[in-house]
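Pasting a structure here, questions to come.
Left out: one protein chain. Kept in place: all the others.
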Amino acid sequence: MQNISAQHFKLLATVINTIPFNKMIGLSLQSIKNNSIQMHFKMSPHLIGNYFQEILHGGVISTVLDMAGGTAVIINALQNFSEETIEELSPKLGKYSTINLNINFLRPGKGDFFIAEASVLQSGNKITFSTMNLFNSEEKMIASATGSYFIS
Amino acid sequence: MQNISAQHFKLLATVINTIPFNKMIGLSLQSIKNNSIQMHFKMSPHLIGNYFQEILHGGVISTVLDMAGGTAVIINALQNFSEETIEELSPKLGKYSTINLNINFLRPGKGDFFIAEASVLQSGNKITFSTMNLFNSEEKMIASATGSYFIS
Amino acid sequence: MQNISAQHFKLLATVINTIPFNKMIGLSLQSIKNNSIQMHFKMSPHLIGNYFQEILHGGVISTVLDMAGGTAVIINALQNFSEETIEELSPKLGKYSTINLNINFLRPGKGDFFIAEASVLQSGNKITFSTMNLFNSEEKMIASATGSYFIS
Partner (left out) sequence: MQNISAQHFKLLATVINTIPFNKMIGLSLQSIKNNSIQMHFKMSPHLIGNYFQEILHGGVISTVLDMAGGTAVIINALQNFSEETIEELSPKLGKYSTINLNINFLRPGKGDFFIAEASVLQSGNKITFSTMNLFNSEEKMIASATGSYFIS
């Protein structure tokens, strides 16, 4: 995954922020480096799923990993449309759908903040595969996932 | 999965409602029948992930299916503790964790409301497996998932 | 899944038998009923993966469930080509590929013989989803899986 234009990155970061369910999590696109994208969110009481253990709701982890995988897939595709304007691109961003999401929950979701990292494993004509990991503020891997995505 | 006591059912429904991330989705435990549990939530603008298609955020689907699977696992275990009071039970509910969650996204998440149905496939000493399906208001299956859960 | 023609069933059963890796397992297509396909194989010393427990090799279980899921997908598609001759059909059978296979290992693989049952969950233009279960000779569910398949 190479860098996309600053303009496309900004567009995508705005789209991600605008989705209400992402806003509730506080999820934001941070950077593209080492062939991966990085997303960030902070621990917050309303993201806790288990009050006995004070750990993240599994649904928060699943949501973030699905968003990170899908964003990596879109950024991968954007590299093929680098000449297009934002107006031409926007409708294309809506044509990606998740086929399968598989998540392994490695450790309890404890931490001050969390970083999701995603990269594309293989990209074909119709189907793209991505791999995603969630790390906590102590750089421990909390969860690891893979996704397959269909481009219609 | 046989019925648990009305008191235990009410406790569990309250716990599920109290978790903020579930409250944001409007997720509620409805019933236990046909060896399965049923959970319910309504379509709402803040649950949309894709404005071009007006469909549910994948994270909403993942969250609901994980909650439904976990709830089926807990209800399955509660049957073995039918004599215990709520005070004795509460700490035990916090000791379940998801090992793996796998979700197939079968159809776009369109509908007025959604029903998640979950049942236990196999329950061992330490590990319980569940299967979960999400249906829309037209009774179409939107997503199908399996989960494995660890009881510490 | 409705019945396909006897001629198509026989063709498919032969193709499955002819694949050497299936032959080593002794895997055969048995029947189509209750909207599902059924496949069969016998326990045999060369299928054991763990001599301390005398249970099936996990790879045997994975192979059988993938074959059962793919066969359900092909039979589902054959219903749309019911007028075609075997010569016209054969090349189409080679165009199905597995996207994702997810397997939950519920119980140790003990038994005299095993039945794999598979059905289609949802079939779209390009992607078909199936669900598969493996039962032993005592009708215990040994493993449960889902698959997504791409039709090029």
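Going in written order, the chains are labelled A, B and C, and every chain counts its residues from 1.
Convention: a contact is a pair of C-beta atoms (placed from the backbone, for glycine too) under 8 Å apart; a residue touches a chain by one contact, two chains touch by 3 or more.
Model, not experiment: these values are computed from the prediction.
Across the entire complex, the residue among C:Ser36, C:Asn76, C:Asn100 or C:Thr128 in touch with the chain not shown is C:Asn100. Looking at C:His57, C:Lys110 or C:Lys140, the residue that reaches the missing chain in the full complex is C:His57. In the full complex, subunit A touches the hidden chain at residues 100, 102, 104, 106-107, 121-122, 129, 131, 141, 144, 146, 148.
Summarising the interface, subunit C meets the missing chain with residues 19-22, 24, 45-53, 57-60, 62-64, 66-67, 70, 91, 93-95, 97-105, 108. Taking the whole complex into account, subunit B touches the unshown chain at residues 99-100, 102, 126-127, 148, 150.
In this text, only the chains that are shown with their structure count from here on.
Subunit C has its Cα centroid 34 Å from the Cα centroid of subunit A. One finds 29 Å separating the Cα centroids of subunit B and subunit C. Multi-chain contact residues of subunit C, defined as those touching 2 or more other chains: 100, 102, 148.
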